[in-house]
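Heads up, this is only part of the complex; the chains shown haven't been moved.
When the chains are written out, they are named A, B and C in that same order, and each has its own residue count from 1.
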Amino acid sequence: MYNIAILGASGYTGAELVRLIATHPRMRITALSADRKAGQTMGAVFPHLRHLDLPALVKIDDIDFGGVDLVFCALPHATSQSVIAALPKSVKIVDLSADFRLRDPEAYAKWYGGPHAALDLQAEAVYGLTEFYREQIRDARLVAGTGCNAATGQYALRPLIAAGVIDLDEIIIDLKTGVSGAGRSLKENLLHAELSEGAHAYAVGGMHRHLGEFDQEFSALAGREIKVQFTPHLLPANRGILATVYVKGEATEIYDALADAYEDEPFVVMLPEGEHPSTRHVRGSNFVHIGVVRDRIPGRAVVIAALDNLTKGSSGQALQNANLMLDIEETTGLMMTPVFP
Amino acid sequence: MYNIAILGASGYTGAELVRLIATHPRMRITALSADRKAGQTMGAVFPHLRHLDLPALVKIDDIDFGGVDLVFCALPHATSQSVIAALPKSVKIVDLSADFRLRDPEAYAKWYGGPHAALDLQAEAVYGLTEFYREQIRDARLVAGTGCNAATGQYALRPLIAAGVIDLDEIIIDLKTGVSGAGRSLKENLLHAELSEGAHAYAVGGMHRHLGEFDQEFSALAGREIKVQFTPHLLPANRGILATVYVKGEATEIYDALADAYEDEPFVVMLPEGEHPSTRHVRGSNFVHIGVVRDRIPGRAVVIAALDNLTKGSSGQALQNANLMLDIEETTGLMMTPVFP
Amino acid sequence: MYNIAILGASGYTGAELVRLIATHPRMRITALSADRKAGQTMGAVFPHLRHLDLPALVKIDDIDFGGVDLVFCALPHATSQSVIAALPKSVKIVDLSADFRLRDPEAYAKWYGGPHAALDLQAEAVYGLTEFYREQIRDARLVAGTGCNAATGQYALRPLIAAGVIDLDEIIIDLKTGVSGAGRSLKENLLHAELSEGAHAYAVGGMHRHLGEFDQEFSALAGREIKVQFTPHLLPANRGILATVYVKGEATEIYDALADAYEDEPFVVMLPEGEHPSTRHVRGSNFVHIGVVRDRIPGRAVVIAALDNLTKGSSGQALQNANLMLDIEETTGLMMTPVFP
């Protein structure tokens, strides 16, 4: 059994980690932190976890990391870097924040509004998109979980950029996301009365921070700078991301590039050509569903990818990476079927 | 007082017409038809209309059109054309179906799967997008209500095509629509358990019939063939359409073209430059909200339009047209404020 | 035209007042206050009101009440009493807070946790349940809007208590309410992710403050102390209250008592015996729907009442009362049809 600590356990990704690890055969949770809620039980903070026998929430400083094998760090952006810098070097870390996603310090400063406080760690961190960084993750001490939107767009696009089957200057990602991606924070626009029964875009025009990840990853893959157009929208739903990606290329080549790339992947499901996914059919699971449809305009296609932002988009991805880092079979604890309806 | 008949009153657009006309100072409803529900009261079919004193539902054949000034025809596609052909010529008609939207019989046959049964009426019909066909509508006997998605996209794009400020070959409309646009029909994918808490695209790749309207209207406006890319998505919401339109052009020119076009329009609200709308803020009203945002990629912009599919997208539009046809002040009965939250 | 000021315009009841008054033929809004949002436009705070020409939000102290005929006070509980005490005596006031609902200072102190700061005004205030206090409201300077839950329960029960057709010691009100009744406040349990897709009770066991109103009103009506059992539940919906009321008595007598009481009421709709209402069919309107069903256990019945908490439950009720106070026809501006779906 590996001993696991979760820092920032009072947020949605923290709770999702607990949900997944609770039935994991080779991990046990030995410490849970939540600074403002220290002293409370996890069952009080998240009543759906009441039936579990969990350690009480404590402050990070009160955790003894001596016996801990791996830490999931689900803290807010910018907080993570100093906390992780202070952890003993013997501990493996999967960070769910944005702090270690961007390899270029200038890109980090641009998207996150200030200098990075742990540049040495940033250099060491491996980008956590499992299917594409599997071998480096296996050997990593620090893995940086991807943005949930960034993950969804990359599942749709990486094989196409790698295979050279689409026009690299004409990529548009129109994305729809459920509200849990915004976390458990008290913001007016996240209230039920403000959010239900409608839709709106946000961070329009190239303002969303996950563009930093798209720029970094797609440019590295193509060997030249790529800038995509990206508009996220907020859905009246709790979980799920749907990325509708507009590309220029032949639909069949596009489909084949994706099917080849994901042929042996346990969590990526290619739908039959011409079909496309719904977020409802991946809810609560670690699966990604991808579809390709040819457009009526020759030479254009639509690629649509769906995943659950809390699972495959963050905590499920984190556990998948932790399995690799601890030399556990990659799919352990992650094969649960989506919950529908 | 004008005497009004509503054919197909047991569907959502029929009920929405009753809602609007109930407080209209110059119209009274004298006949309501619903073939399968003939004999029932409107209050039994739509309990939210219980407080109104309305004629009972009858079959169309049982209506005496003698004293009727104007008919709203909210029947299913293909049914409308034969019913309207049989109406007395003295009656004005606003049709909410798709039957008279496409002027080219071949386009009709292509998108609706068969020949049109009333080609002479089709030639006479005026396309009902009020802001752009106002003068013809005033003199028309038969007005063809637009598709709700088609209306939303046109509000975002017509002034841009007319002003020549965007690349006509690079238009993408990614649209999100509430479920009431699909009507009160018993389809598995419209069940609450299937639709809530998620999102999916439909009619992907250029299959949606409203493309017939986009093709017709945009091509006529530009004086050459235009084909847009159009992907509708179904939202877990009852009312509201959000069209996210990707265009190539200068954001300021685009904003100015829209602001100029809608300067005197009572129902079209241009948001300040850089802001963009939400469907929640037009719910239950006849308003369209439009925003423009410059993209980080030079020469690109996003135009976002929002309206209520049942009001401005169909029944509100129909009433606005009827007001014009009966020489009533255009905004009469339509200035209600959106319902939020 | 009467000049109207709305204090506390940045909350949901404030916005609902603006929605209703915007098309009122005899009122115009001349001042809007919102202390923390002073300086902003109403359209920025509530984009669904963008199309209206409204005064900007100011602090209460910056309002000149000289030309104001009537003030709607939509401030938080406890704040209202001091604000209203400071208003000129020439101004009529409809208060939407709980501050003037309870006539007994001890009852106020018990339910609201402290002494009342304006006991003379409390003595003057008329309880605002229009159908039962109509004549006093007509002559009142200060009307205290009722609790939205308290209103719903009273519509179901007052005629039964008055007619003596039910057992006064065996009344249970199981109530389901939408979330807008909790206001636009930043509380974790009001987030979409916490509230959607489920239900829970709150203030269980006789803790809800609206019990103060039930106790006061029902006891006064019966001429002896009455205590009801009352359990509210929070629904994943924005608007609407459904009160399921369990009583002991003969269903027919119960139905008749209600039908008699509401025979001439413009906003109270009795459903046919055996039918019962849905909140969806009163949404956005000032109507109350009431149904009565006989239980299989002899001598028991269920009375169900539905209304929109923001309209008939607060802002619509407030406008109805204001109409009376200003000698305007009572239904003016309030006959809008419910919005469904």
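Here, contacts are C-beta pairs under 8 Å (C-beta built on N, C-alpha and C of every residue); 3 or more make two chains touch, one makes a residue touch a chain.
Quantities reported herein were computed from a predicted structural model and do not represent experimental measurements.
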{"item": "Full complex, copies of the single sequence (shown: 3)", "value": "4"}
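Methods note: only the chains that are shown with their structure count from here on.
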{"item": "Centroid distance [mean C-alpha coordinates] between chain B and chain A, Å", "value": "39"}
{"item": "Averaged-CA centre spacing for the pair chain C and chain B, given as whole angstrom", "value": "36"}
{"item": "Touching two or more other chains - residue numbers and ranges from chain B", "value": "196-197, 238-239, 277-278, 280, 283, 341"}
{"item": "Parts of chain B lying in touch with chain A, wherever the complex brings them together", "value": "172, 174, 176, 178, 193-194, 196-201, 204-207, 211, 227, 229, 231, 233, 235-240, 242, 244, 246, 274, 276-280, 283, 293-297, 300-302, 304, 306, 341"}
{"item": "Residues of chain C defined as touching chain B within the complex", "value": "12, 15, 18-19, 22-23, 46-52, 180, 196-197, 238-239, 269, 271, 277-278, 280-285, 287, 289, 335-341"}
{"item": "Of all residues in chain C, those that touch chain A in their complex", "value": "12, 179-180, 184, 186-188, 190-197, 236-238"}
